[in-house]
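Of the protein chains in this complex, all but one are displayed in their positions.
Note that the chains take the letters A and B in the order they are written out, and that residue 1 is the start of every chain.
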Amino acid sequence: MMIGDDKFFVVALVLAIIFAGLAVYLIMLDIKLSKIEKRVMQKNATATLNQLAETK
Amino acid sequence: MKEISELIKKDFLLELRQRYAINAILLYVVSTVFVVQLAFGRIIDANTWITLFWIIMLFAAFNAVSKSFLQEHQTRWLYYFTLASPQSIILSKIIYNSILMVLLGFLSLLLYVLFMGMPEFNHAILYPVFILGCIGLASTLTMVSAIASNAGNNMALMAILGFPIVLPLLLLVINSFKIALSAEIFTLQLIKSIGSLFLIDTVVVIMAALLFPYLWHK
Partner (left out) sequence: MLRNWWWKLLGLLAIIYSIIAGLTIQVPKLPVIYQTIRNLFFHVPLWFTMFVMFGTSLVYSIKYLNKLKPGDDVAASQSVNTGLFFGLLGLLTGMIWAKNTWGDYWTNDPQLNGAAVSILAYLAYNVLRASIDERALRARVSAVYNIFSFMLLVIFLGVLPRLADSSLHPGKGGNSSAMADLDPAMRLVFYPAVAGWIIIGFWILEIRKRKRKLEMFLEQS
């Protein structure tokens, strides 16, 4: 009764699309956050280098 | 009030001197109507007649109204703002464009009827709806052109911004024209349609008067 008849697959498909959408969103968010992280790290590194240069 | 009427007078004087809008848009309407006539011939059913007419009107309105803010120089604007309040500037623009649009609309209707014939309309309904539709198109697009003029003065942006906003109005006008095809005068459908057209027009004017000052306080 559950699967196969009564167009139940449509419900499954809709749920799958919602989860796929959320997954794509999460992946994109992850990529963007990595970029931000990288830039913060770089900024940190240059700041410490400058500090070192000043103290010498 | 005096400010507004002075500004409208100025716009009309400019237009009379240049004759840009009237000529360019009439030429546009003539050529499109001619193309439509060549493609369809005279025999055309009422729904297609209405839809085609309003599509032509939509683009005519885009052309006529978009220049209201895009055309004038930034420096001249500064001059206006030393003279008048932003509310009277936007209201004068809206009133001027509405008058222009109603005039252009009637001329286009005349041309369209000349080339394409006219379905049996109930004229007592047709003209109020027509005027409300023209005013709505003009005032909505005036506000959109004010917004677009802040973003680098380009026509493509104006079309992108204007289309979703103007679509409800367009559908409503087309719908009301279809109602005007029937002979009865006071149906519930009609009152609803004209009521919502009126509602859209007033909301647009009020929103424009409220929001325009934020666009220009620099």
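One rule holds for everything that comes next: a residue touches a chain if its C-beta (ideal position, glycine included) is under 8 Å from a C-beta of that chain, and two chains touch if they have at least 3 such contacts.
Values in this document were obtained by computation on a predicted structure and should not be read as measured data.
Contact with the chain not shown here comes from a single listed residue; of B:L13, B:L27, B:L83 or B:L167, that residue is B:L167.
Note that of B:L26, B:A84, B:I99 or B:L157, the residue touching the chain absent from this view is B:L157.
Hidden from this view is one chain, which touches subunit A at 6-8, 10-11, 13-15, 17-18, 21, 25, 29, 32-33, 36, 39-40, 43.
Counting over the whole complex, subunit B has residues 140, 143, 147, 150-152, 154, 157, 160-161, 163-165, 167-169, 171-172, 175, 189, 192-193, 196, 199-200, 203-204, 207-208, 211, 214-215 touching the chain that is not drawn.
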